[in-house]
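Some notes on the structure that comes next.
One chain of protein is taken out of this complex; the other chains stay put.
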Amino acid sequence: MFLLFALITIIGALAMFQQKNVIVAGLCLVLTFFGVAGLFLMLSNPVAAALQIIVYSGAIMVLVLFTIMLLNSHEEEPALQPRPFQRWTGALLLAVFGAFALRLVAGSKALVDLNKAAQPVGGMNLARVGEEIFRNYLLGFEVIGLLLLAAMVGAVALTKKEL
Amino acid sequence: MAVIVKKVELTWLDRSYVWPIAAGMVITFRHFIKQITTPTSRRFTIQYPDMKKTMPKGYRGLHELKRFEDGAIKCVACFMCQEACPARCISIEAEEFSELNFTQGFEEKRPRVFKIDMLRCIYCGMCEEACPKDAIWLRNEYELAAYDRLSMNFGKWDLMNTYAAADGKARLSQDSESPATPSRPASASSHSADPA
Partner (left out) sequence: MESVAHSIGLSAVMIWTLVKVLVVFGFVMSIGSLWTWVERRGSAMLQDRIGPNRALLFGRWQLLGLPQLVADGIKFFFKEDQVPPHATKRLYWIAPMLAFVPALIGFAVIPFGRSFTYQGALYHLSILEPGNGMGMLYPLAIGAVAVYGILVAAWSSNNKWAILGGMRASAQMVSYEISMGLAVLAIFMRVGGYDPGEIIREQVTTGWFFWRQPFGFLVFFICMFAETNRLPFDFAEGESEIVAGFHTEFGSMKFALLALSEYAHMITASALLATMYFGGWAVPFMPVAPVLLTILFFLIKLLFFMWIFVWVRWTLPRFRYDQLMFMGWKVLLPISMANLILNAWLMARGH
């Protein structure tokens, strides 16, 4: 199951970079979100999975696709010129990153636990999420709220020239 | 002329949407109940091939060439209808017939060919108006359709038989000018009395 969701995630992400068509790329991103939601479920955190789907694939990606559809026509954008240097650097960096990530994952203790019989963990539910946010990480939550507020104000200020 | 449209002032109840929508739903539901409890035969919709609308008195449908009681055609081929027809769909060829028929008096003209192109006819009823002999009627038949143009070209006998079945009259297919046709009422009675 873990492999399945991980594969969905990775394939979705790779396909997104492969696609020249913006909308299809967006849909691949949605696929990736689903894979991530599945991974959250595997971590017995269904709340995070549900929120992942509701917020990211349900709202944010819909808005992004909406904007793309609003602005863009069907043309697929070819690369302006081949950029071999960037491409090879990107591949190299990706390889290095992948190697380190693999080492990190392979060496983690969680992998040992994964081999044990999967037992339903107590799991996250909405109540515990609330407790965590409002008791242990209250400051961070408030700061994020402020940040979002600032972003909103900034967006309004940018779009409305005369207030 | 300018019409001053009175602006409707909505109350807060109307502006809440909820109340007017509920009222509208009550109205539609009332229609629903009414319609579902009405038997099919009394609904507004006429289930056409199964049920047919009875046409009103003055309806101008398919033509009929009227006949006398003995089956002779009333038309005297005066060409009035052909002249009156705005769609020019009537074409008549007259012929003489000398036999003095009782019911026809001393007429000596009748149509040999009387054609109406039903595809051109606009069912205006001018022919009916123009006819001095009351020989052509537009009646209540309205189901006029065919698979080809030719069968929409109604001939004299078609026109005389259009309502034969509806009126319970015999279908005619030739003029009653055989020698057996009576020319005097006396001879007619004697003819019928005569077994030969």
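Letters are used for the chains, namely A and B, taken in the order the chains are written, and counting of residues starts over at 1 for each.
Rule of thumb we're sticking to: a residue touches a chain if its C-beta (ideal position, glycine included) is under 8 Å from a C-beta of that chain, and two chains touch if they have at least 3 such contacts.
Since we're looking at a predicted model, the values are computed, not measured.
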item: Chains on display which the left-out chain touches in the complete complex; value: A, B
item: Absent-chain contact - pick from B:V3, B:I36, B:L150 or B:A165; value: B:I36
item: From A:A6, A:A25 or A:A50, residue that would touch the chain that is not displayed; value: A:A50
item: Given A:V62, A:V96 or A:L138, the one touching the chain that is not displayed; value: A:V62
item: Contacts of subunit B with the absent chain, listed as residue ranges; value: 18, 21, 24-25, 27-29, 31-32, 34-36, 40, 43-45, 47
item: Interface residues of subunit A (partner: the chain not displayed); value: 21, 23-24, 27, 30, 44-47, 49-51, 53-54, 57-59, 62-63, 65-66, 69-70, 74, 123-127
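Criterion: only the chains that are shown with their structure count from here on.
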item: Averaged-CA centre spacing for the pair subunit B and subunit A, given as whole angstrom; value: 76
